[in-house]
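One structure below.
Of the protein chains in this complex, one is absent; all others appear in place.
All chains are identified by letter, namely A, B and C, in their written order; residue positions are counted from 1 within each chain.
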């Protein structure tokens, strides 16, 4: 081996060694398009630390969220449930303070919250954007919620169908919730908590005009509950805010400008799902050519981190479309078009109606949409 | 379980089932920035099929390349080496024709080439952009190369240090190569072939002003030689072309507008490596604040698919920088800045000189660069 | 840095470099237990090459199968469908010969087969363990099958619900199949082909006492259709043979000693599924202790490469069991046991009845099984 080769190999090896032996402390941005009138912020508003029944020091919550690509988190330790109290004396504002300091270093927004933790009804409620959490530590839950409201909090009902409070897993609406609603003390509901989806809560948000939420309710280090390195992700709220700030998030929440993002699905109002989808995908081949009963490929690039599953519904006298088109996250999918007849000739503007199966505007109801492209039909014997 | 829940679960499950049971035929774009004056096309100019000693039908080469995110490939079956001849009669242009038809359906550029396969010297040479490969099938290699040139081909020397022809793995320059150079029949050299890097060839390209090339020389289905699903990638040429066309690629090759991209490294002229790096990364936090001997984090987003390894060299009286900063592909890395002194105060514009260890402008020579950001130094006791 | 450190770092780096830069040509054994009276061989009996409409040279089929951990493959190019004929003249036995030579070098069993390719009925049928495939190239399919039988072939019906022949995707039984059955010319049916499962075929195999089969029908390089590096796997036959030989496989096929292994599910007769499951898993903690309404964990190790999903059905007056227990492949899963009452005391031998959801003994019918372990119940206040 020449000396030049030996030295180059060594240089090569040294760079490689740095690859393996080092560990990246890095943030993975979540690619979801902004809306025309708002940034798409990724937020988790239900998080625990050692200061209630969670298992990590609060700064870890900011570190985990920053790495996962989130923009904002709320620390929401329980007011009433403090199993570590004997070792770690109650201090309702401390977890927020510690997490915020770390969040500031990493430019992640940290919001002060608390979980008001009562039996059902009314169950558990989160109040976020608090000014002083200790003042929620009162015997009467009605008083706690009134205080939260006085502090300007955004208040939502957590996991309404949680089996810890509803043995059959079904969410139920109680008079107490009517009462809260009437007093302006209930602004949203968790449609997804952890790995559960509550279709009843989904309907209530639509009927009662409440904000839909989707939170991790994480207690463990996040990596024990989600395989982050394998691409799994905690449930998130997409919040459509005018800027990247706590104030703008608070305003967007009160304006119900959210979409649930959980387990690869988006759940929310059509006005948000429609532009999210349309801004995620683009047809790279606006015109394709089909000869006789041959096939052509419409290429569709999906620049988002959400894999979309499109099911065409159009029947066409000249063209055959697939039952399902998958548009994988960050990649270019193929929509295969086949000719039905050997001799058809002409240019067709196709508006391929269908639905995106993993975007839900109501329980059981996927988002209708259409794909547009041109097909030039040519007879088979025409070279 | 309510009926609503049951139906929702079912809908959920059906979408999920489609995830697992289906298989995506999709393209994964390779994210590397364009240059100010040219698109960055990803190309492999050395590829075999069953029509010489390769192992796949030619259309597979277009399919593999499209999926991997390439823009162009050249099919370069051997003229002289046809081990399947008894089953599959020699037809020098057929593999190109078959691959091109598939390439057209997927909008991938397929270039006609051949490998002129002789003992060393002159060894193996690829001629690409041919008009008729059969005319290269002549006894005298000088005549074959003359014919290639008459057809307008771009000609390069393959794997000059290949152990099949150089037992010690060292590339050697012969009088025959001088002869080729003089006649204008040698335009480039493979600096990387498969998993080998030839530092001598790297130097020759710089000294003799030749085009640097990096090719897979793939014979197997690509997935047998590279763990694509684990993020591995064949060696590639980055070609800086004025448009996405075969003509523009040919012109760029003759103008030496290429960079080698292999095993996570870029090898090439500084004029190309510099803008590639600068257009890949951006400082998200142009100004950070360090209090006393505390630390701050400069966040650097790398939008490319290349992980960069930056080693700062600047010594600073007030600030401590890390030995190495890794900027992982598609993510945000952290450059940690620490204060040396408790009481320093002031605003500093830092121009952090260093080198990118995996970008090589010569053998052993990483690209020098600098990172620019502002540090506001504050004394420790100043809140 | 000391010289010792520098040298050690270099040694470290050199080993690491070898990790990254090399590519492993290696076999990944598929861990599924043998039966008491037979080896569990992993086989794919439906495979194409360039010699019909496949896309790879035949030796690649042996290479792919060896790497994936298979024991045997059959090469089954179409007799009647030869789209590459113009370039590659028909030679019905050649693909087998080429693949077998490579199989011998790697100690993989390669079986000679052909796909008799007709319109429905009778559709496509594979004949394997042929002696001379060219003699099947006759106009009358009845004659082709009679010839296959004369050569001692095992004959099975391919993809009975394939949409290329059944537009609605439903498998249908025709008089021609009765005729074949009566003549002893139909020994098995594909219950799974590629990514399709045919419940009708599953029932026919049970009713008519035929061999259940599960094949890839692969045409592309396998890595284009299955994400091998991500753990995906082609559909396989588990064949329970007395030894690792072609003869023993043939005998086991005629004796219907097979199980379908596809998409993480096993489909087959209870007599095979039961021991496969029982020999895969073992309870590591035969006795656990539950205090009051507390919980305990039964640890269950799954030494196989199949993730099992167990659903307990037992209701117990003293103990609460989970709805579902996942036993991930190659890992240790947890079965959580909780006490119902604070004061129960005693030792209980639990025989936890349930079903393994991904092992199917009939369509819709999971394998019943039970888990056995001891629970020691202790009252809460008893330290």
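The working rule: a contact is a pair of C-beta atoms (placed from the backbone, for glycine too) under 8 Å apart; a residue touches a chain by one contact, two chains touch by 3 or more.
Small disclaimer: the values here were computed from a predicted structure and weren't measured.
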Among A:225, A:274, A:316 or A:374, contact with the omitted chain is made only by A:225
Determine which one of A:4, A:39 or A:88 touches the chain that has been left out.
A:88
Kindly state which of the options C:132, C:178, C:278 or C:324 is in contact with the chain not pictured.
C:324
I'm checking contacts with the chain that's been left out. Which of C:39, C:283 or C:332 qualifies?
C:332
Missing-partner contacts on chain C, residue numbers
1-2, 4-5, 7-8, 11-12, 14-15, 18-19, 22, 24-29, 105-107, 168-170, 197, 199-200, 203, 263-265, 284-285, 296-297, 299, 301, 307, 309, 324, 326, 328, 330-334, 357-358, 363-364
Under the stated touch rule, tell me which residues of chain A contact the chain that is not displayed.
20-23, 25, 50, 54-57, 59-60, 63-64, 67, 84, 87-89, 91, 94, 195, 220-230, 232, 263
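Convention: only the chains that are shown with their structure count from here on.
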So, what's the distance in Å between the C-alpha centres of chain C and chain B?
38
Give me the residues of chain B that touch two or more other chains.
22, 25, 263
